[in-house]
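Here the structure comes first, spelled out in structure tokens, and everything after it is commentary.
Just one protein chain is left out here, and the rest sit where they should.
On to chain A.
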């Protein structure tokens, strides 16, 4: 079927089966591989994108459910001020190790700060616990979210 959606502000039309996940439409049909495949089951958060502003797991979102909706991906999140601030904090704190999960982490963190601009440490851990970082860069993810939120650093390291 033919489906039209808006991706990073651009109208896109794709021909795909209705049950094809948004993740694979982005990666295969729209040539946007920034959104990552990790588990295919909504368990790791690597594929997180924004659908009409809310963080969703694109591996669990059939393309039919995205029809007519507005999608933001890691390739476009820096176009808004908050997303750019989060990306800049990730660079400033040198967060990634392998980096594979970080697109999903940044999409989740941006969604957190949008609805909770000054999160507590518990808010951050609670919200971000759906995103696995296998390299365990969690100390820096916490710190980068605080930096992006303009909060002072927690004690994390000597």
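The definition used in the following text is that contacts are C-beta pairs under 8 Å (C-beta built on N, C-alpha and C of every residue); 3 or more make two chains touch, one makes a residue touch a chain; residues count from 1.
Here, contacts and distances are computed from a predicted model.
K.L.:
Of the options "NADH-quinone oxidoreductase subunit C", "SoxAX cytochrome complex subunit A", "Sulfopyruvate decarboxylase subunit alpha" or "Xanthine dehydrogenase family protein molybdopterin-binding subunit", which is the UniProt protein name for the chain that has been left out of view?
P.N.:
Of "NADH-quinone oxidoreductase subunit C", "SoxAX cytochrome complex subunit A", "Sulfopyruvate decarboxylase subunit alpha" or "Xanthine dehydrogenase family protein molybdopterin-binding subunit", the absent chain's UniProt record names it "Xanthine dehydrogenase family protein molybdopterin-binding subunit".
K.L.:
For chain A, which residues reach the chain that was dropped from this view?
P.N.:
Considering the whole complex, chain A reaches the absent chain at 20-21, 24, 28, 31-41, 43-44, 46, 73-75, 78, 87, 90-91, 94-103, 106, 121, 124-126, 128-142, 154-158.
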